[in-house]
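I have placed the structure first, in the form of structure tokens, so that the comments after it can refer back to it.
The complex is shown incomplete by one protein chain, all other protein chains being positioned as in the whole.
On to chain A.
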Amino acid sequence: MTARDTGGRTLGDTTDISSRSGPAATLIPALTVTISLLGLCLLWSLAANAWPSRAFPGPGQVWQVLLKEAASGDLFYHLGATLGRVAAAYVVAIIVGSVIGILLGSHRGADRFFSPWVILFLNIPALVIIVLAYIWFGLNEVAAIGAVAVNKIPNVVVTMREGARALDPSYAEMAAVYRFGPLDRVRHVLLPQLQPYLAAASRSGIALIWKIVLVVELLGRSNGVGFQIYLYFQLFDVAAILAYTLAFVAVMLVIELLLVQPVERHATRWRRRPA
């Protein structure tokens, strides 16, 4: 079962990481998560048995499809394609959005002028941007990734603008007096202050981006999870749709646990030690 499988893996990882700082304290939450996910599976299984239908397969059937797709290699090919697009769109959105957000946050005049633009882009539906990108730039990878990034950039801008407004000028003044180089200023003064905002933008960003990537793939790409879901939608194969969805959710969960959380722990290490 997908859920139990990843649940078991995360249990192992979390205990591994935190066993140095009190194993019992982290074992119980991990156990709770596993039991909770198993409970959901059980409920799903019961419901699927109560209302047997091709449109509502049980966890067992989904698991079978998942194994079949994994064995043929299709699953990994499409997961990889989607993951690549998510990563590319994420990097573009965070870099472009942060630069614009910091500039707007530190220049009042520019902010007043561009603020309506930000609101406009925030409110353009994702679908419109995707369709326009495909019409203007063709059905290619650059248009796909660009469209996803443009959907996410306004969110990053808004978050990072708040971060730039909250910057403490006394650190910048200290850096000016001691003649920090531009690189040192970014690395040691600017980025650590923006870290919580960057983390917030990343968290909400990854979740949003991967959902939009599926739409982009559905509309104009010939691989990826979104393309597969569209294919199985035409075949009315709900088991396959769920198999791909759960597989990708599992991948995102692993990324969160193995990449996002350790990075965040490292970035906030100075906060967590008791005084």
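Everything that follows uses one rule, which is that a residue touches a chain if its C-beta (ideal position, glycine included) is under 8 Å from a C-beta of that chain, and two chains touch if they have at least 3 such contacts; residues count from 1.
The criterion applied here is as follows: contacts and distances are computed from a predicted model.
Per UniProt, the protein behind the absent chain is "ATP-binding cassette domain-containing protein"; the candidates were "succinate dehydrogenase", "Glutamyl-tRNA(Gln) amidotransferase subunit A", "ATP-binding cassette domain-containing protein" or "HmuY protein". Note that of A:58, A:84 or A:192, the residue touching the chain absent from this view is A:192. Where chain A meets the omitted chain, the residues involved are 170-171, 173-174, 176-181, 184, 188-189, 192, 195, 270-271, 273-275.
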